[in-house]
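Removed from the display is one protein chain of the complex; every other protein chain stays in position.
Our next item is chain A:
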Amino acid sequence: MADVLSVGVNLEAFAQAIGAIQALRSSVSRVFDCLKDGMQNKETLEGREKAFIAHFQDHLHSVNRDLNELERLSNLVGKPSENHPLHNSGLLSLDPVQDKTPLYSQLLQAYKWSNKLQYHAGLASGLLNQQSLKRSANQMGVSAKRRPKAQPTTLVLPPQYVDDVISRIDRMFPEMSIHLSRPNGTSAMLLVTLGKVLKVIVVMRSLFIDRTIVKGYNENVYTEDGKLDIWSKSNYQVFQKVTDHATTALLHYQLPQMPDVVVRSFMVSGLSKKFLPLIPPD
């Protein structure tokens, strides 16, 4: 009971004190308004001055009155009750971070940045859509119902067929030798050695070429386990660039219906890399 009473007194005085603060704020802003408006139009200079001074004095008096009222009320409000200690949450009122954070300017920068990002993304998507990189036989926009139920047959080829195609290509060029292995399931991994210049690791998905990595002739292509290392890049910048070119080539040659033609053209394009050492580095 005593708790409620003590709280009740505080709350009333609290509400009145908040009202007094608002009154004080408005009277202070009236003082500044009066200063800003300056002297009003009257017949004589003296009249103007007197009127201005009278107004100014009125406003200052009202400020004084409000301030005294606020002081009286704040004495009534008193300290917060010892039974309800605020601990750390009482320190929230002291938090100066909000004043120091340049919130508005940061918001503005974030807004401008997101606008620019949206604009650039629109441009990029327009450019990229011009070059379609889809390598499947299905067309875009065909709904799932109309798509033929049968799976595309070029993706499910017997491994023997893939072996035959690769060995045929191997015999085509004397200075290029292809070694096929299947360490991870049914997808073939080719190690193509071109003269004494470079080695290309080609990872395939049935007869489609998935990834290539080009390395120098003297670089190690096997991991410590003895398996073919299909992930690590070459140590030389020249071959890193050639890897980028080879990847472009494999994305460029696309014929979903006749993948063996694709593989053959990719290998032929690789032959020109034999003249690599004559290209000076950038």
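In the analysis below, contacts are C-beta pairs under 8 Å (C-beta built on N, C-alpha and C of every residue); 3 or more make two chains touch, one makes a residue touch a chain; residues count from 1.
Keep in mind that, in the parts below, contacts and distances are computed from a predicted model.
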item: Hidden subunit of the complex - UniProt protein name among "Trans-2,3-enoyl-CoA reductase-like", "Mediator of RNA polymerase II transcription subunit 20", "Actin-related protein 6" or "FAD-dependent oxidoreductase domain-containing protein 2"; value: "Mediator of RNA polymerase II transcription subunit 20"
item: Omitted-chain contact residue, chosen from A:A23, A:L157, A:L191 or A:V238; value: A:V238
item: Touch criterion as defined above, residue of A:F56, A:Y161 or A:Y217 at the omitted chain; value: A:Y217
item: Residues belonging to chain A that touch the chain removed from view; value: 196-197, 216-218, 235-239, 276-278, 280-282
